[in-house]
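Only one protein chain is missing from this complex, and each of the others stays in its spot.
On to chain A.
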Amino acid sequence: MSAGTDKTKPVDHAGAAAAFVADTPHLAFHDRRLWELRQKRDGQMHVIPEWQELRSLASAIKEHTLSRLADYLEQFEAQAKARGVTVHWARNAEEHNATVLRIMREHKAKTLAKSKSMLTEECEMAPFLERHGITITETDLGERIQQLDGQAPSHIVVPAVHKLREDVARVFARTIGGDPNNADPNALAEHARVTTRPLMLDADIGMTGANFLVAETGAVVVCTNEGNADLSANIPKVHIVSAGIEKLIPRQADLGVFIRLLSRSALGSPITQYTSHFRGPRAGAEMHIILVDNGRSQRLGEEDFWPSLKCIRCGACMNTCPVYRRSGGLSYGAVYSGPIGAIINPSYDPMRYSTLPFASTLNGSCTSVCPVKINIHDQLYKWRRVIAERGLLPKNKALSLRIAGYVLASPRLYRLATGAARMAVRHLPRALLYSKLNSWGRDREVPAAPKESFAAWAARNRPVKR
């Protein structure tokens, strides 16, 4: 991973962020694109009068499920087995990867077409399988770009969001051919289509992740837009599902809450293009589900931190976070970045990820947008305490200032940020600005935003001679 591969040292988030900050075009685009996703999400929220009630329901359903997770897993397993699915259990990443390899070997399989799955990133499955001679094709466009570039995804929903079109053109030209100077997104996406489809048609085994596992029906629910997950699952003779044990929900009807929230929170679209439900193999095919713990049962017992297991991986907390938007996902040096990453990575390795809970202004925006009401900024604060108590605070006492302040302190960044804020204040409806959602607006009236910042006005009226 790009932010330092020495796993014995704390991730240098501030240092990596500084490099990102220094790159103006990338930074400006990244900030703008993610803020656009946040605004689209707000637009969707406003057309659903019961939005806040849905969030409360989603949170309560998840808390309930987590409080009886063992029972629901058993129910899910029984349902899936009854439909002819083979269910595997994995305590950790090693067991998960070994299970995948065993299934591949049983079928003498050499190629794997997979759709997006953060869990397989978490398990570092790709390098493991490659060491054993397996060729893996990431079929989601963003993941494919990252795979070809030898980089981890920088965002859990839009993995290549930190890249500009020219970067993609160069990566393709270097790896799968194409004109490095043709950066038209349509041409690039078409090139990805015509080069990836044959790999899916030839794959020995297909793999998907899971957004939800329904205990009542044994359904694996996969929400995607590109059609790649359904192709990967429906072409090869074997479909492997990799799923974290926290993906359970009790009833089919609960999907009526979660599906309404997921894509609206993630991309600001009412639903994903494909919401697919797999309950068993096709005639003549096999379906395997690997249920993975990898630290989740440990976290369930941590009084302050277990609610992070409610996460449905929508990315809304990342899109809204000013530090994430201005530091880029790769600077977190971890599989999960942004606010959610800052609260779940430390439970894997508190020393290595000791800096991440400080990558926040504690503005509470993440908590406000989270569709399952995780108390993210509270947990950030609590992790800071844990890290201090365990003596893991780096020597530099001004650490929190340095990190949280860094990306917000650069004058160029300040100009970018205030540009966005002026736009927001002028265009957001009052109800939104002063609702409980905006913790910055809660206790004070936000002054009317001038059309132009003072700096811009001054530059226009009294141009400085150089």
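In this text, contacts are C-beta pairs under 8 Å (C-beta built on N, C-alpha and C of every residue); 3 or more make two chains touch, one makes a residue touch a chain; residues count from 1.
We take it that contacts and distances are computed from a predicted model.
Its record in UniProt calls the unshown chain "LUD domain-containing protein", which is the match among "Phenylacetate-CoA oxygenase subunit PaaI", "LUD domain-containing protein", "M48 family metallopeptidase" or "Oxidoreductase probably involved in sulfite reduction". Residue A:H277 is the one among A:R170, A:H277 or A:K382 that touches the chain not shown. Only one of A:L141, A:M207, A:V241 or A:L356 touches the absent chain when the whole complex is considered: A:L141.
Here the missing chain is touched by one residue of A:E74, A:E130 or A:D179, and it is A:E74.
Along chain A, the points of touch with the absent chain fall at residues 29, 33, 36, 49-50, 53, 57, 60-61, 63-64, 66-70, 73-74, 83, 89-91, 95, 139-142, 145, 158-161, 163-165, 168, 185-186, 188-190, 193, 196-197, 200-201, 217, 219, 225-228, 230-231, 234-235, 245, 250, 252-257, 259-260, 267, 269-283, 291, 293, 297-298, 300-301, 303, 306.
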